[in-house]
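To start, the structure itself, in structure tokens.
Complex shown without one protein chain; remaining protein chains in place.
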Amino acid sequence: MRNLAKFDLTLSIFLAFFAVIGIFASYNIGLGNFEQIGPGLFPFLACITVLFTSAGLIISSFRSLRKIINSESQNQKNQPVIWRRPIIILISLAVWPILVNLIGYIISSFIVCFGITKAIGYQGLLKPLVFCLFISLGIWLIFGIMFDVDLPPGFSF
Amino acid sequence: MTGFDHLMHGFQIVLTPTNFLICFIGVIIGTLVGVLPGLGPMSAMSIMLPISVKYGPLAGLILLAGVWYGAQYGGSTTSILINVPGEASSIITCIDGYPMAKKGRAGAALAISAIGSFVAGTAGIIALQIFAPPLANLALSFGPPEYFAIMIFAFIALSTLIGDDPLKGAMMIAFGAFLSTIGIDRIEGIQRFTMGIPTMMYGISFIPVAIGTFGIAEIIRLSLHPYTPIQAKSVRFRDLYLNREELRRSILPICRGSLIGCLFGLLPGTPAVLASFTSYTIEKNISPRKEEFGHGAIEGVAGPESSNNSAVIIGLIPLLCLGIPFAPAAAILLAGLQMHDVIPGPMLFRDNPDIFWGVVAALYIGNFLLLILNLPLVGLFARVATLPIQFMAPIIGIICLIGCYTIRMALFDVWVMVISGIIGYFLMRLRFNLIPLIIGMVLGPILEDNLRTTIQWMNKDIYSLFERHITIIIFILIPIYIIFIKKIGKKIIKLDIT
Partner (left out) sequence: MKKLYFIFLISVILIFYTKEINSFPIKPIKVIVGYEAGSSTDIAARVIFPILERDLGQPIIIINKPGAASSIAMREVYKEKPDGYTWGVSCSVSVFKLLGLMPLDHNDFSILAIPSLGVAAVAVPAKSPFKSIKELVEYAKENPGKLRCSTTSKGAVHWMQAKNFEQAAGVKFNIIPNPGGASFIATQVGGGHVDLGVASMAALRAQRDAGNLRFLAVMAETRVPGFEEIPTLKENGYNATYVSWQCYLAPKGLPSEIYERLKQAFYRTANSQEYRQWCLKNARIPTPEYIGEKAIKFLDEDREVQKPILEEIGAIKK
């Protein structure tokens, strides 16, 4: 008897629905025939595979061929979840693609670095700023000078 | 002149100051490029292409090849230290390499990665030297039906990679294959599933997804630890290196990995990625220590890291002997040669034997250089693993962002990475592994291209497929493999009980 986590079951149901939508969408794109294969054929087959495998998982769980277990580990639940931090990190990360074409990769990287450093919990203002300054300098040296990759300079260069 | 004489002659050519220096520079740049996530050997090679042209065809080939296989060495560094894959072929190394680092065995993981890469690289070079022409002809006899059969085999075999349930694995791989079709169809040129958004034309690439689910998710996870002030941990130097048991456990995986890499090197596409995934699956399936995989089993690092090196070396065979680049990186090597009017191909042996043997000699030298470069660095890098998260998390974040952007100079990839990071974190909490999804995204394009080509080729006549002996052999091997794995699994369980 195999183990199936509760989450996996939910995912299988979700993917089964998704596969059905995908089958129709692929059909719309065009399956073609034996002479001229359409671009929808492969997504169609992929979705059918997803449908069959997810159906297999769902049905076998109902037939108690698979034991449903709870998947979140215990000690993860006991830790206090400070949601503020991941949100700051994600906002900092999102800042980079939004601003990089405007203000350049070095300044954007500086902002991201600062955001993440504070989100990790680094106290104070001066030390993080200095740290991020060094990091930005390093980024410029590695990517701008050594590798000479074509990163958006914004108005800084 | 026997093969050995040829090789000695090759060494003579390569051991000139210029060529040696170029070999050295090539492997160093390759390692650096491999270490940095996102920035792959392709970008470095295209930047180096104009430089390589200046020094002649042999030097150019040595430089570019050095970058390519050097990157396979370096790719594992960030995978092990910060859970961010430096190279597509090092994605799988994150699974067992990073837990090893967390247990304080980063040095061991890095060391075995370097040693395995060296052994596999050498095995690959020997195979190249002795078997190049027959292997090339073998590669030529494989057509789309054969490649399709191999990919189906890989699909079924890799479904067991994560190990808990082949049905779940197959489902995720198939879903990944579907995701790989989003964007522009490579054959027809029309848009698929882009929902009217122009940037979706780029398609969801697997490298940003990998960087996101490993690196970004890890940063988020690190941030949720309550803040602890910086503690300098003093680590004993001896503890940083391999101990005897780890080395003993790694010998067979390295041998198997080298062999797997040699097989995959002859396939078109990205041989190193598929080789590393397959090696991991095989190591996991036949190991008596299955439960350790995912939590720091050294076999899970030794096997894949060896296979990606031998795959790249063998990947040179179709290029040198047929003049056909099977991997995108090989196409750049071809460009370098063509710009010198050297046409690689079956005539390379006859018209330019110096180049062939020079390259072989340079491969030996470069491989050895990489080993003596990387081993001392292991100690240095392992100390990086002991740095507190306050320093590491922001650096990881920026490297992920910039590295991801440099893949295709597309901001879309960066967004894919961030979103994958969010999803990846939640899945991490639920102990759900996204690797099969990534495998699906890698296999998808290869499966699709070969499927469509094969069906078109069949010309409405399905019996023509049965004329292809190799395809039939591969399709028969699939059920044999399944039975074989099940039997081995049962045997191991019996062994553990007794």
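Points worth noting:
As written, the chain order gives the labels A and B, with residue 1 at the start of each chain.
The working rule: contacts are C-beta pairs under 8 Å (C-beta built on N, C-alpha and C of every residue); 3 or more make two chains touch, one makes a residue touch a chain.
Just so we're clear, the structure is a prediction, and the values are computed from it rather than from any experiment.
In the complete assembly, the contact with the undisplayed chain comes from B:Met409, out of B:Ile130, B:Leu380 or B:Met409.
The omitted chain makes contact with just one of the residues B:Ile150, B:Ile332, B:Ile435 or B:Ile474: B:Ile332. When the whole complex is considered, the residue among B:Leu21, B:Met347, B:Leu380 or B:Ile473 that touches the unshown chain is B:Met347.
Of the options B:Leu81, B:Ala114, B:Ala275 or B:Leu322, the residue whose C-beta touches the omitted chain is B:Leu322. By the touch rule set out above, subunit B reaches the unshown chain at residues 42, 45-46, 49-50, 53, 140-144, 184, 186-189, 201-202, 268, 322-325, 328, 330-335, 338-339, 341, 343-347, 408-409, 449, 452-453, 456-457, 459.
Assume only the chains that are shown with their structure count from here on.
Those residues of subunit B lying in contact with subunit A across their complex are 33, 36, 39, 43-44, 47, 164-165, 167-168, 170-171, 174-175, 177-178, 181, 185, 187-188, 190, 192-193, 216, 219-220, 222-224, 226-227, 389-391, 393-395, 397-398, 401-402, 405-406, 409, 411, 414-415, 418, 421-422, 425, 429-432, 444, 447-448, 451-452, 455-456, 458, 460. Of all the residues in subunit A, the ones that touch subunit B in their complex are 2-5, 7-8, 11-12, 15, 18, 22, 25, 29, 34-35, 37-43, 45-47, 49-50, 53-54, 56-57, 60, 66, 71-73, 76, 79-82, 85-86, 89-90, 92-94, 96-97, 100-101, 105, 109, 112-114, 116-117, 119-123, 131-132, 135, 139, 142-143, 147-151.
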